[in-house]
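Apart from one protein chain that is not included, each protein chain of the complex appears where it belongs.
Moving on, here comes chain A:
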Amino acid sequence: MTSSSSSSNYYFVIVGHADQVVYEIELGGTTGQIAPTTDNRHLNQFIAHAALDLVDEAMWRNSTTYLKQVDKFNEWIVSAYVTAGGLRFLFLYEHLPRTGEDGLKNFLTEIYETYVKLLLNPFYIPDKPIRSGAFDKKIQTIARKWIL
């Protein structure tokens, strides 16, 4: 069993209005790293879920969309981005990506744009899980551009 990874792994999740997972993805990971165990995945989801209360608190006090750091769990830091439509993007990281806070903000803004393009599809029901391959690829491209 691997100990908690010290690589530059990131976990990104989009949380819907009913606190359900709309989309989640793990990014990064150095070479030679054993594939993330299920323990890691559950831990990520647990941290994100625990941070939701704090995000809810912050989003009604603060009218900005990008809330920088809302929570910290051991060495995992949670950053949040709240969209106009009330959707919450959570980003978990241990160390800031190479492009820093600005890179992270740009990453989240581009994901927001991509999400809206998906939302404009009349066949996509808002708040339902996103299962599109094109969306996955696009997120990975954006991640490579901004944070990896």
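Here is the rule we use: contacts are C-beta pairs under 8 Å (C-beta built on N, C-alpha and C of every residue); 3 or more make two chains touch, one makes a residue touch a chain; residues count from 1.
FYI, contacts and distances are computed from a predicted model.
Undergrad: Tell me the UniProt protein name of the chain this structure doesn't show, selecting from "Trafficking protein particle complex subunit 5", "Protein SEC13 homolog", "Synaptotagmin-1-like" or "Epoxide hydrolase N-terminal domain-containing protein".
TA: Not shown, but named in UniProt as "Trafficking protein particle complex subunit 5".
Undergrad: Given the contact definition stated above, which residue among A:Asp19, A:Asp53 or A:Glu113 touches the chain not shown here?
TA: Only one of A:Asp19, A:Asp53 or A:Glu113 touches the chain omitted from view, namely A:Glu113.
Undergrad: Considering the whole complex rather than only what is displayed, give the residues of chain A touching the chain that is not shown.
TA: Missing-chain contacts on chain A: residues 17, 59-66, 82-86, 112-122, 126, 134-135, 138.
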